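Of the protein chains in this complex, all but one are displayed in their positions.
For chain A:
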Amino acid sequence: MSIPNAEILLAFKAGRAFRREGTNTVEPSPTKGAIYLTNGEDGLLHFIWKNRATNTIEEDLILFPFDASFVKVAQSTGRIYVLKFSSSNQRHFFWMQDASDARDEEFKANVNGLLMDPEFDMQWNIPITSTEPQASTSAAATQAVPAASAPGGSSGFAATPEQLATLSQMLTSMSSPASAPPEVSLSDILTPANLGPLFASHPELVPALFPHLPPDLPVPPSAEALQQIIHSPQFRAAVANFDQALRTGLLGGLVRSLGLPEEAGTGVGPFLRAIQEQADSEGGNSMDTD
């Protein structure tokens, strides 16, 4: 079964992995495969997994913008990624089969970009030509070449039993956190305990924040309303969501609209650094907030 080239947005080599029933262990399946993101005839975004050995499509998921995300399994030191949905418990595990892992994160970022916006402009940091035989597996926006057309056996990745054993071993440690856990959370910075004293020592700050409060607040904006807001579960949830969103590293566009450099959207740390730089350049003593 073939996928029309014109429909392919992105393609790369990846195999499937499956969770062993009743455990947190995910085991890679040795079958060679490829993930395709396509703009189907139906105008919808399809996430396809094709078996490169049999050349058949074994998984064809229609994805709606914002519903799914493709993330690295943090508990694994291997190259395992999971496609998950915000609206359901469904999980699809994959492992990267490109011989080099140099572009794994790039594929991931571009998959996520497409999952949020099918018109997403894909970003490639590493020139396609530098990855030699695997170049054909990454269909850049310019020319889409399905991975299956590459002679998989000679130039592509063929897992040896040793490699699989190593991978399998790395994955068994999945339930213990192996990779870096979050360092800092915005929720622990924007606490009433930190903000209360600030309002007390800089009362002129309070009215300057009024433009950022909901326009349909049923009471006139006041110091008391502001206190209520920073204590409210809705604001706390919004901070937590923004914090999590920053962790995707994909908020470059959003932070640009806030007047910050795109770099600030790559994580909580970079975001805080950008805020500090903005504060320094605007002068630490003036309390203008805009």
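Methods note: a contact is a pair of C-beta atoms (placed from the backbone, for glycine too) under 8 Å apart; a residue touches a chain by one contact, two chains touch by 3 or more; residues count from 1.
Keep this in mind: contacts and distances are computed from a predicted model.
Trainee: Would you mind picking the UniProt name of the chain not drawn here, from "Ubiquitin carboxyl-terminal hydrolase", "rRNA-processing protein EBP2", "Transport protein particle 20 kDa subunit (TRAPP 20 kDa subunit)" or "Exosome complex component RRP41"?
Mentor: Missing chain, per its UniProt entry: "Ubiquitin carboxyl-terminal hydrolase".
Trainee: Decide which residue listed in A:Ser69, A:Gln97, A:Asn110 or A:Thr266 touches the omitted chain of the complex.
Mentor: Candidates A:Ser69, A:Gln97, A:Asn110 or A:Thr266; residue touching the omitted chain: A:Ser69.
Trainee: Which chain A residues would touch the chain omitted from the figure, given the whole complex?
Mentor: 22, 24, 61-62, 64, 66-69, 71, 74-75, 84-91, 112, 115-116, 174-177, 181-186, 188-190, 194-195, 198, 201-202, 205, 208-209, 211-219, 228-230, 232, 234-235, 237-239, 241-242, 244-245, 248, 250, 254, 258, 260, 272, 275-276, 278-280, 282-287, 289-290
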